[in-house]
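Here the complex is missing one protein chain, while the rest keep their positions.
The letters A, B and C name the chains in turn, as written, and every chain counts its residues from 1.
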Amino acid sequence: MPRFRDLLELATWTFRPGPRDSITDVEGVRVGHVTLYEGSGPLVPGRGPVRTGVTVVVPHGGNTYREKVPAAATVFNGFTKAVGLVQVEELGVLETPVALTNTLNVGLVADGLVEYSIRVAPEIGVTAPTVNPVVLECNDGYLNDIQGRHVKQHHVLEAIQRAGEGFEEGSVGAGTGTVAFGFKGGIGTSSRVVETSMGRYVVGVLVQTNFGRAEDLLIGGIPVGALLKRSNPVSTGGGGSVNVVIATNAPLTSRQLRRLGRRAQVGLARVGGYAYHGSGEVALAFSTAYRVTYGSTTRVEVLPEVELNSLFKAVAEAVEEAVLNSMFAARTVEGRDGRVVHQIPVEEVLEILREYGSGWATFK
Amino acid sequence: MPRFRDLLELATWTFRPGPRDSITDVEGVRVGHVTLYEGSGPLVPGRGPVRTGVTVVVPHGGNTYREKVPAAATVFNGFTKAVGLVQVEELGVLETPVALTNTLNVGLVADGLVEYSIRVAPEIGVTAPTVNPVVLECNDGYLNDIQGRHVKQHHVLEAIQRAGEGFEEGSVGAGTGTVAFGFKGGIGTSSRVVETSMGRYVVGVLVQTNFGRAEDLLIGGIPVGALLKRSNPVSTGGGGSVNVVIATNAPLTSRQLRRLGRRAQVGLARVGGYAYHGSGEVALAFSTAYRVTYGSTTRVEVLPEVELNSLFKAVAEAVEEAVLNSMFAARTVEGRDGRVVHQIPVEEVLEILREYGSGWATFK
Amino acid sequence: MPRFRDLLELATWTFRPGPRDSITDVEGVRVGHVTLYEGSGPLVPGRGPVRTGVTVVVPHGGNTYREKVPAAATVFNGFTKAVGLVQVEELGVLETPVALTNTLNVGLVADGLVEYSIRVAPEIGVTAPTVNPVVLECNDGYLNDIQGRHVKQHHVLEAIQRAGEGFEEGSVGAGTGTVAFGFKGGIGTSSRVVETSMGRYVVGVLVQTNFGRAEDLLIGGIPVGALLKRSNPVSTGGGGSVNVVIATNAPLTSRQLRRLGRRAQVGLARVGGYAYHGSGEVALAFSTAYRVTYGSTTRVEVLPEVELNSLFKAVAEAVEEAVLNSMFAARTVEGRDGRVVHQIPVEEVLEILREYGSGWATFK
Partner (left out) sequence: MPRFRDLLELATWTFRPGPRDSITDVEGVRVGHVTLYEGSGPLVPGRGPVRTGVTVVVPHGGNTYREKVPAAATVFNGFTKAVGLVQVEELGVLETPVALTNTLNVGLVADGLVEYSIRVAPEIGVTAPTVNPVVLECNDGYLNDIQGRHVKQHHVLEAIQRAGEGFEEGSVGAGTGTVAFGFKGGIGTSSRVVETSMGRYVVGVLVQTNFGRAEDLLIGGIPVGALLKRSNPVSTGGGGSVNVVIATNAPLTSRQLRRLGRRAQVGLARVGGYAYHGSGEVALAFSTAYRVTYGSTTRVEVLPEVELNSLFKAVAEAVEEAVLNSMFAARTVEGRDGRVVHQIPVEEVLEILREYGSGWATFK
């Protein structure tokens, strides 16, 4: 299945992507999914049908607890049960993989990250401080038996074990049951390569899309959602949420990463996001450029503030593309109560884009 | 000169504007300008040329100090010298008109608001608490002798005195010397009417635009900035700033107004904003639905949270339109060192929009 | 066992307590514990010894999910894995009981609150939005096998079921394994009655104490910790954390509750707190004066800001007393690896207080 970029590039995209056009273009970053898809028919709360999962972003190949990375979380709309953001804000570091899952599952998934951390760092809570799991979430209850909290602790361990540089997009992992702009949402990724005075850096993003109203969808600024005639999107009222994980190998402080994370919102607005009341919108940004070890001095050579401009634009571009990737890759899913959320009709979308965008977007 | 809406309406705009399509559609709100435009030729720091001014938004016809309005300030990019935001955040009220001016003038303009407040409420600092002036700012130093701080305290008093329901847009007041997307920016306004379960409300916005890079400008999603061929925009590197004042008669708490203010960013992103490092981006939102008097109980009947969805979208739409209004209304200005910032080439813009947007945008 | 107030009252305490001198003096508020105390001897990570538990504060007798209460969370030191604070900040409401537990158990305890909420509001995630569990935590790993996460979901349900107006202080529930100022900490509570222009209100607090260095302990300003000679406190380096839950029946907005919550820090400083790096310090404040229902208008008559002065002082006093109550009520506990944390030597403390405080503190 072609990714969005295989079909066209938007006129506003000025940076080229990394080799995989993926968050894993940031060296060391890996992503893993566990997808849970079972049963069908009427919702039996606590039993199914199951359309959910967990996705993890692992910041580097080492021991994340012992070698923490600088990080920041930004909350644009705090209607979210995200876990771990308070400590990230205070200490400016990430010390576990970032997990994404469904809203009611954050407790068990946080517990899974604790279990993982203890296994790789048995000193936790014994001779060393405790650990701060970071979990982001979306409400996938339109398709999924969300009350069932079907993601168990061991699924988190499995997702981390499976994490690699190549990974699927769309209706997988934490994106199995999500809905974006009335069509099937899911996991998407993208990256950008940026030149600065200190060298070349990569910005990679991963999104979990479960937001937007059908009529609001914009692609390359064209109101595709409003122009589609032959499709049948579902209506979720704009609730849902969207989460953004940003990785970079640029040497940034947590304060600068917070600035970076805020620009995710530009990308979300470009595809038609309004951050509706019910849509929790969080960005978690981290840098792999240096590591922070408990009790040790950290030596940093920080990027000048003005060089952030390119990184800001790169984040916006990559988020926009990642959202589109999440939708283009997501296959149609039937969930609870026979509800069907269709894949976005790619062919009709392309027709619309060609009709209006020819002359400025780059078609392939 | 036609306003943007007289030429076309974007497909994403779903709410109708108020009668004036202006922040003054919110009953009681008035706007006043003092424009300072003197001299020409080489910059003589402290002397001129002068291309600046002050714009005030007066929240209601009463005594703002004695009858405060609920308010919130949101900072998307804090590279700004805005004054008064700390107290607005703590106490959730606005007790002066909001003044907009140039960056280095915030001290004198804040002092002007203090002078105004003392005149209308002589008890300030004598038998009553002090007063918290609110000032937002943009760096208009590309055209203006900003070191000169040419806006004096009495100009603030004059702007308040002149405040009315009808007011000019474009290169006036605090927009006299600003630059937006390489063309002349300035003051713009717009409004939206929204139906909710508690009744019909108006959302009005006023913007001071001094942000964006020429190549980034989007109108209705079309990359107009990149497509323009016959114009010569200037380059300010994306610095500058943009400020948004939001008024509504919907009964909201300061917490809800903060949520409202954040959605200004959606409108800014839609016209091509990236919140570059040097662009301070602040929104100040207030409600006229009730007033807060020192030492007295406040009775409020608050809009349900879920009803904010329409208001959020209305803010985004109105901000997008207000930015376009600020540019379409702004005439070409020559400033310091012979620098010329041109009005956006309206005819060429319309050609581009008709070429690509016909079929979905509504042309008139 | 006498409570602190049975022995003496500090000179700085100007408000009288409610009838129980407890957070449950705020009508409708109930507290429940589950205490887990098993095994002894060397730590076997994941097995024991177990010295932990869970404490819940239930805001009112109704359905907390359907009838939410206004609330705010304040973070003084964010070295904490507290769950649920992001949404409390955004929406200004609490919709579950507040649970307190050990650091590594927050995931399972949050999951327990989800389970409880689903049982009382089966519409969650089916026809209604999801639910935001709020969990605060302390690291009780000095005594407890914290890796074991011995608090299971059903313990949360049991604690809620047991919740009542009378409850134990000291080494119980979430205070079973905590250490305060080198002595046994735990759960403490206190309340104050305050007169305002709008009527008489109660402020109640509950603390989970696991903070402070032995040499820092102050009682009534007297450096008791430094003056004690016949005791053997343990050293935890000042890490640990302290959490404060504040309830009031005063009609406050979430913004005002945030202001209230910040004053918890005054009480903590008065007993010798410095908010050391490793000590997460969070206050969660809620009001029972009105309830917030999804989709409905909220009518509020809000206390004038200046009336908060009494409430601020009441919070500081009640927090100080609650910390002392938590310590005076806590019995000596032996935990992992034969570690013993002693009850504060009450008799010696009283000798010191009488020597220095006679003439200003009120002894009984």
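Just so it is clear, contacts are C-beta pairs under 8 Å (C-beta built on N, C-alpha and C of every residue); 3 or more make two chains touch, one makes a residue touch a chain.
Every value quoted in this text rests on a predicted model; they were computed, and no experiment measured them.
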| item | value |
| --- | --- |
| Omitted-chain contact residue, chosen from C:Val98, C:Val179, C:Leu218 or C:Val282 | C:Leu218 |
| Given C:Arg3, C:Arg20, C:Lys152 or C:His277, the one touching the chain that is not displayed | C:His277 |
| Selected residue (touches chain absent from view) among C:Ser22, C:Thr35 or C:Asn77 | C:Asn77 |
| Option from B:Val34, B:Ala110 or B:Leu268 whose C-beta touches the chain left out | B:Ala110 |
| Touch list for chain B against the chain that is not drawn | 43, 45, 75, 77-87, 89-91, 103-104, 106-114, 118, 122, 124-126, 129-133, 139, 141, 146-147, 149, 239, 278, 280, 282 |
| Footprint left on chain C by the chain that the document does not show | 11-12, 14, 76-77, 216, 218, 220-223, 226-227, 237-238, 259, 262-263, 265-266, 269-270, 272-278, 305-306, 308-309, 312-313, 316, 355-357, 359-360 |
| Contacts of chain A with the absent chain, listed as residue ranges | 90-92, 197-198, 253-255, 259, 294-306 |
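One rule holds in what follows: only the chains that are shown with their structure count from here on.
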| item | value |
| --- | --- |
| Chain at the geometric heart of the assembly (C-alpha centres) | A |
| Same vs different contact residues, chain B with chain C, by half of numbers used | same |
| Whole-Å gap between the CA centroids of chain A and chain B | 33 |
| Centroid spacing, where centroids are CA-atom means, of chain A and chain C in whole angstrom | 35 |
| Distance from chain C to chain B - Cα centre to Cα centre, in angstrom | 45 |
| Contacts with two or more other chains, residues of chain B listed in rising order | 259, 305-306 |
